[in-house]
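Taking it in order: structure first as structure tokens, then the write-up.
Note that one protein chain of the assembly has been removed; the remaining protein chains are unaltered in position.
Entry: chain A
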Amino acid sequence: MIITLYINGKKESVECQPGEMLTEVLRRAGYVEVKKGCDTGNCGVCTVLLEGKPVLSCSYLAIRADGKQITTIQGAAKEAEEFAHFLTAEGADQCGFCAPGFALTVLAMKKELPNPSEGEIRHYLAGNLCRCSGYEGQIRAIKKYLEAEHA
């Protein structure tokens, strides 16, 4: 069947099977910046924003996204790049595989929580696993990024 997705502001008609998950459909349509990690709902690497909310694209039925707005990291490139400067400055971006899902969750948090405490940041980001950084650098980077945004 054909569904219509609004990906990064662009209308796309894509073919999908009824049981397919959103990751597969997005990657097939060329949005390979959406990464596939555990594919079981555990790691957060496949995160996209669906109508502005972060969801795991590996665990979201593609057919349900019909008619909806989807943002991948490319669609948030400008903001993500600004955030990435803070990540690299703190040595928190190593292999980089977790970065697209991680950055999108940070951007969603920035919209949802006006002035998050460290506890709230950790809680909001708990679903984004990173096998390299040990998280401390990421937390420093987020705090500095948010401080700079508020300055």
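Everything that follows uses one rule, which is that contacts are C-beta pairs under 8 Å (C-beta built on N, C-alpha and C of every residue); 3 or more make two chains touch, one makes a residue touch a chain; residues count from 1.
Criterion: contacts and distances are computed from a predicted model.
Student: Among "4Fe-4S ferredoxin", "Molybdopterin dehydrogenase FAD-binding protein", "Protocatechuate 3,4-dioxygenase" or "Rieske domain-containing protein", find the name that the UniProt record gives to the complex chain excluded from display.
Tutor: Of "4Fe-4S ferredoxin", "Molybdopterin dehydrogenase FAD-binding protein", "Protocatechuate 3,4-dioxygenase" or "Rieske domain-containing protein", the absent chain's UniProt record names it "Molybdopterin dehydrogenase FAD-binding protein".
Student: Of A:55, A:92 or A:130, which one is in contact with the hidden chain?
Tutor: If we include the chain that is not displayed, A:55 is the one touching it.
Student: In the whole complex, not just what's shown, which of A:8, A:105 or A:138 touches the removed chain?
Tutor: Residue touching the absent chain, from the options given: A:105.
Student: Please pick, from A:31, A:86 or A:124, the residue that touches the omitted chain in the full complex.
Tutor: Of these options, the touching residue for the absent chain is A:124.
Student: From the list A:63, A:89 or A:139, pick the residue that touches the absent chain.
Tutor: Only one of A:63, A:89 or A:139 touches the chain omitted from view, namely A:63.
Student: I need the residue numbers on chain A that touch the omitted chain, in ascending order.
Tutor: 1, 17-19, 21, 40-42, 44, 47, 50, 53-56, 59-61, 63-64, 101, 105, 123-129
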